[in-house]
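With one protein chain held back, the other chains of the complex are shown just where they sit.
Labels run A, B, C and D following the written order; every chain starts at residue 1.
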Amino acid sequence: MSNQTEAETDLVARAETIASFEHQHTLLSRIQHALHSNPALVPLIVLVASVLVFGALLGTKFFSSFAMTLILQQVAIVGIVGAAQSLVILTAGIDLSVGAIMVLSSVIMGQFTFRLGLPPAVAVACGLAIGTLIGFINGWLIARIKLPPFIVTLGMWQIALASNFLYSGNETIRAQDIEANAPLLQFFGQSFSFGGAVFTYGVIFFILLVLALAYVLRHTAWGRHVYAVGDDPEAAELSGVNTRRILISVYALSGLICAFAGWVLIGRIGSVSPTSGQSANIESITAVVIGGISLFGGRGSILGMFFGALIVGVFSLGLRLLGADAQWTYLLIGALIIGAVAVDQWIRKVSA
Amino acid sequence: MSNQTEAETDLVARAETIASFEHQHTLLSRIQHALHSNPALVPLIVLVASVLVFGALLGTKFFSSFAMTLILQQVAIVGIVGAAQSLVILTAGIDLSVGAIMVLSSVIMGQFTFRLGLPPAVAVACGLAIGTLIGFINGWLIARIKLPPFIVTLGMWQIALASNFLYSGNETIRAQDIEANAPLLQFFGQSFSFGGAVFTYGVIFFILLVLALAYVLRHTAWGRHVYAVGDDPEAAELSGVNTRRILISVYALSGLICAFAGWVLIGRIGSVSPTSGQSANIESITAVVIGGISLFGGRGSILGMFFGALIVGVFSLGLRLLGADAQWTYLLIGALIIGAVAVDQWIRKVSA
Amino acid sequence: MEPILSARNLNKRYGRVTALDNCDFDLMPGEILAVIGDNGAGKSSLIKALSGAIKVDSGDIFLDGQAVNFSSPIDARNAGVETVYQTLAMSPALSIADNMFMGREIRKSGFMGKVMRQLDRPAMERIARQKLSDLGLMTIQNINQAVETLSGGQRQGVAVARAAAFGSKVIILDEPTAALGVKESRRVLDLILDVRARDIPIILISHNMPHVFEVADRIHVHRLGRRLCVIDPKDYTMSDAVAFMTGAKAAPGAVASAA
Amino acid sequence: MEPILSARNLNKRYGRVTALDNCDFDLMPGEILAVIGDNGAGKSSLIKALSGAIKVDSGDIFLDGQAVNFSSPIDARNAGVETVYQTLAMSPALSIADNMFMGREIRKSGFMGKVMRQLDRPAMERIARQKLSDLGLMTIQNINQAVETLSGGQRQGVAVARAAAFGSKVIILDEPTAALGVKESRRVLDLILDVRARDIPIILISHNMPHVFEVADRIHVHRLGRRLCVIDPKDYTMSDAVAFMTGAKAAPGAVASAA
Partner (left out) sequence: LITKTDTNPFFVKMKEGAEAKAAELGITLKSFAGRVDGDHETQVAAIETCIADGASGILLTASDTSAIVQSVQQARDAGLLVIALDTPLNPIDAADATFATDNFLAGELIGKWAAGKLGADAANAKIALLNLGISQPTVDVLRNQGFLQGFGIDLADPNKWGDETDPRIVGHDVTAGNEEGGREAMENLLVKDPMINVVHTINEPSAAGAYEALKSFGRENDVLIVSVDGGCPGIANVRDGVIGATSQQYPLQMAALGVEAIKAWADTGVKPEPTPGKDFFDTGVSLVTDEPVDGVESIDTTEGEALCWG
C-alpha cells in the first residue's frame, strides 16, 4: 500500500529504507512493487496492451500516427472534463454538473459575442468566470452547508443545463459565422501537424493541463491537502488543513477547467451548440475510475485518468474500425470497462 | 447521532436510558430529538409541506384524491427501482444498471411471450430470473473480484441496454396485442378506485414492497448485516458477517426488484417498449438521496426513499399544473433537490 | 499435553515489510498466554492469522491437533475462537446491542421468528445490558446508542464484553485494556481470570507488564516477526522480559516448554 | 501566577449525553498537568474544546489571560497549542512525512518555491526522520510509507513526534502511551519531561497511574463532565486518586491551588 498517491514523478519506486528485514529482490517482485506503488502504471499498461492488440488486428489503419492523434482529439474534451472530475473525486466528492457547466460556458462565450456584441476576448473571460462561479457555488454548498456533493451537483446539473437551454433559446451559432466574426472562439480548434500526426491546440491544452495538475497535486501543499481531505476529512481538519477552503477551491477550479473545456468544445465542433456534452459527466467519471482513482477519495493519480480517457478512446475507435456496429460497440465498451478494472484489481492483488 | 438507522417502526423516540444526566425537556428539544433519531421524518415533513404549498396554489385541481393517487402512479416505477437502489446504497454501493435491468426484463417478458410463444407466466418468470441473474453478476463481480460498484454497474448498464436494443430489434410490442394475447403482462396496470382515488396494482406492489423491505431491514439479521456492511465492511467481516454473501444477495435482490419494476412498467405503459427507463438510474438515486440515505452507506431508511420519491413526484406534477415550462421545471427541481437536502442538513445541525 | 491452538512456520509479508517471519506459536489448554513485543513486532499480524482475518503466505495452524484453514473470522468463530481486534471491529452507526450480536442474532421463537425471521430485540438488549453491567460499564447511558457516540474506552469495553460472552474454545484479546481506565482495566483482568476458570484458554496481547505478569501463565515474547522465546513469569522479572523483547538481553537458549 | 490556559463553565452536550457540565480548567506555565477520569468522563471532550476541535455550547477559554475563541484546530495551532488527539488525526493514505508536515509544509527557496510553490521534500523527510529517531521509532522502515501500513503503536509514535516538534505554547496529549510498548512509553515520558524543560506546559490525559504520578506536577481529576478536584501527586497515593475519580472516596473539599 505504500506510496499509493505518489505516482506522478518517480515511476520507479525508491529504495529508501531506514531498516529492513532481508528479503529476496526477484524481478517479478520488483515489477509487482512498481505496479503497486504507482497506480497510474496499471492503466498505462492496459492502454499499451489495447493499442497493441488493435494495432495487430487492424494494421496500419489503426497503428498510424494519424489515427493515434485522432484518438487524442476525440478524448481531449472528455479528458479535460475528466481532469476537473479527478480533482473533485480525489476529495471524495463527485461532480455531475461538469458537462452542464461546460456547455453553459460555451454558450455564454458565443452568445455574449454575437447577441451582446462583446469583443470575443471579453466574452471568453465571462464564460470562464461563470464556469468558475458555478463551481464556487457547488463548493460553497458542499463545504459550508455540508451538503453531499452528489446531490449538490445533481441539482446544479439540472439548473445549469436548463439555464443553458433557456438562455440560448436552443439556438446554434454556426461555424461559418464564428470563423468570420470571432475566430478567437475557435482558437483551440487550430492545429499543426508533423508527419501524419495532427495536434490541435485543444489536445496540447489537455496534455499541459494534466501535467500541470500532476505537478500541483504532487509537489505543492495545496495538492497534498486535496489528498488529505479526500482521505479523511476529519483527520485533515484536526491536523491543520483548512478543509473548507480546499473544498471550495477544488470545486471552483473544477468549474474553471470545465469552462475551458467549453472553449475547447467550440474549437472542436466549430459552432456553439447548446445540445452538446450531455453525457460528459458519466464519460468523465468512467475515465477517472478506469484510471484507478478511488471514488472514496484520497487515492489515485491524475495521470491515471489521462490513460483511462485514452483507453476508452482506443476501444471506441478500434471497435468501430473492426466493424462492430454502434450497438455492439456500446455493449463491448461496457464489457471492457469491467474488464479493464478487473485486470487492474488482479494486478493489485498479485502484488499485495 | 443515536439510532440513525432505527427509523422504521418507532417514530417517537424511546426514552430508554440506563443512566442519564438531568437536563431540560423542552418541546423544541423533543422535536429536534425526534427529527434527529428518525431520518425518515425530515423527508416526510418536506413532503407534507410541499403538498400543502401546491395545494394552496392550485386548489382542488391538485388537492384531489385523483391527483394524489396519480402522483403515486407516476412515482411507482421510480420508487420500486429506488427501493432496489436503496438496498444497494445502504451497502455503500451504487447501481447504475437498475433502469437497464428493468427495461431488459420487460422486453424479455414481452418477446418470450410473443416471439418464442411461451406462456405469459413462464415469460414473466424468465424476465424475473434474468433480472436476478444480472444483479447476481453485478454482486459477484463486486463481492468476489472486488471491483468498485460504480464501474461494474456502469459497464452492466451499457451491456444490458445494448442487449435490450439488440434483442428487441427496437421493436415495441403494442398494448392491443398484449391485451388480447397476454393480459398477465399488464397485471400491474389493473386498478381499482374508491372515491376519486385510483390505485393500480403497481402502486399497491410499490407500497407493499417498501413496507416489506422496511421490516426486513429493521427486524431481521440480514437487514442488520446490510447496514453493517455499508457502515464499515472490514469491521463487519471481522465481527462475523459474511460480507460477500450479503453483497451478492443485495445486488441479486436489487436485480429481482428491477425486473418486477419492468413488469410494473408494462402495466403502466401498456406496451413493451425498449426505449423506456433511460433515466431511471439518476431518478432513483435522486429519490434515495432526497430521502436521506447516505451515499456512503449504512445510514438512512427505506421509508425516507419512499417520501423522497413522492417529493419529486409532487414537485413535477405541481409545477406542470402550474404551467411551468419544462426547462423551468427541471431548473426548479434542481433547485429543490438542493433545497430539500439543505433543510434536512439544517435540521440535523440544530439538533446535533 | 497437546496444545489446543498452535502454529508452525507462519510467514506474512506486506510489500517490503515482513510482518511474520517463520513464526511458531503454541497455546495450551486452560492457560492464559500473554504475547508481548515491541510496536510493529507483528503481534497483531500473528493473532489475525490465527483468527482467519488475514491469509498467511505460508505456514500451518492447528486447532485441537487438527490442521485448520480459516478463510474468514466467521470460520474461526464457528470453531469457537473469539477475537477482540486492536481496531475493535464495530459498525459505528449501529447500536451497542446490534454490534454485540452481529452475526449471531437471536431470533424470536414461533411463527415470527421461524418464518418472518424476526429478531428478538428485547432478549438481545437484555443480554447485552447484562454483559456490560458485568464489566461495570454503567457509564453507557443507552443500550441502543450508536457505537460511534461512545468514548474510546467504552467501545473497548463493549468489544471485550462481546468476546467474553461468546467464546467457547479460545479467546484472543489484542490490547484489551489499552484505552481503559483503572477500574475498567481491573474488571477486564478479573473477567480474564473468570474465563480461565471456565477452562477456556486466552491469548492476551498487552504492553502493560504489570497486567501481563499478574495474570499470565506463560509469556510468548515476539520479536521481529517471530517467537523469540516463551518464558514463565515466575522465573523472570518484568525488566528481564522487557530486555528480551527489546533485544537488550539475549533470550534464554531453548524455547521454554509449557508449564 | 496566572494560568497560561484556563477555562470557565464549559458546557457541551451531544443529544441527551452531557459530555461537559460547567467544567473549569487551569494550566499553569511550565507545568505538566495530568487529567485523569473514568471512561466517558469527558476528558477528550474537554481537550477538544480547548484545542478548537469542537464548539462548546457555552463557557469561556483564556490563553495567557486573553479570552480566545478557536473556531478550528488551525486557530489553536497558530496560537501555539498543539494537540495529539485520541484518534490520532492522520491521513491514512499519505506518507509519514506528509502527515507530520500537514498544514505547515516547507517550501523550497528561490523560484521553484516562491512561484511554483514546490515543496522541499528532502528537508521535510530529513526532519521527520530525525524526529522519529529522537523517539526511538526505528522500527519504521520507510519514511515514505503510508500511515495506514503502520502498526497502532507506530502511528501513535508519529503523532506524538509531530506535536513535540511543533508545539510552542501548550502541548496536549490524549492518552499518548495507550498503544505503546514499554520502551516507547518510556521515550514518550522522557520527551514530555524534555518539553517541560523547554518551559512549555503539557496537558497529559492518561489512564496509566504510574506514568501520571511519575511525571505530573498536578493532577486534574475529572468526573461526570466536570473538574472534581485538583490534587498534588506528592500529597496523595495512586489509590487515593483512583478512589476520587471513581467516586469511591469524597474529593478533598476545596480545589487545590497550583503548586
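Keep in mind that, in the parts below, a residue touches a chain if its C-beta (ideal position, glycine included) is under 8 Å from a C-beta of that chain, and two chains touch if they have at least 3 such contacts.
Remember, predicted model here, so these are calculated numbers, not experimental data.
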Per the touch definition above, residue among B:L104, B:C126 or B:A162 touching the missing chain: B:A162
Touch criterion as defined above, residue of A:G131, A:G223, A:G277 or A:G298 at the omitted chain: A:G277
Positions on subunit B contacted by the hidden chain, ascending: 61, 66-67, 70, 73-74, 77, 162, 165, 169-176, 268-279, 316-317, 320-321, 323, 325-327, 330
Touching residues (missing chain, whole complex) on subunit A: 61-62, 67, 70, 73-74, 77, 165, 169-172, 174-176, 189, 191, 198, 265, 268-271, 273-279, 316-317, 320-321, 323, 325-327, 330
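Operating definition for what follows: only the chains that are shown with their structure count from here on.
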Euclidean distance of C-alpha centroids - subunit A vs subunit C, Å: 47
Chain centre separation in whole Å, for subunit C relative to subunit B (CA means): 42
Intercentroid distance (Cα basis), subunit B paired with subunit A, Å: 31
Per-residue multi-chain contacts in subunit C, two or more chains: 14-17, 87, 139-142, 149
Junction residues of subunit A, two or more chains touched: 1-2, 17, 20
Complex contacts: residues of subunit C adjacent to subunit B: 53, 72-74, 77, 83, 85, 87-95, 98-99, 102-105, 107, 116-119, 121, 129, 138-146, 148-149, 162
Of all residues in subunit A, those that touch subunit B in their complex: 141, 145-148, 150-152, 154-159, 161-163, 165-166, 282, 285-286, 289-290, 294-295, 327-328, 330-331, 333-338, 341-342, 345-346, 349
Complex interface listing, subunit C residues touching subunit D: 14-17, 37-41, 44, 86-87, 137, 139-142, 149-154, 157, 175, 178-185, 207-209, 242, 245-246
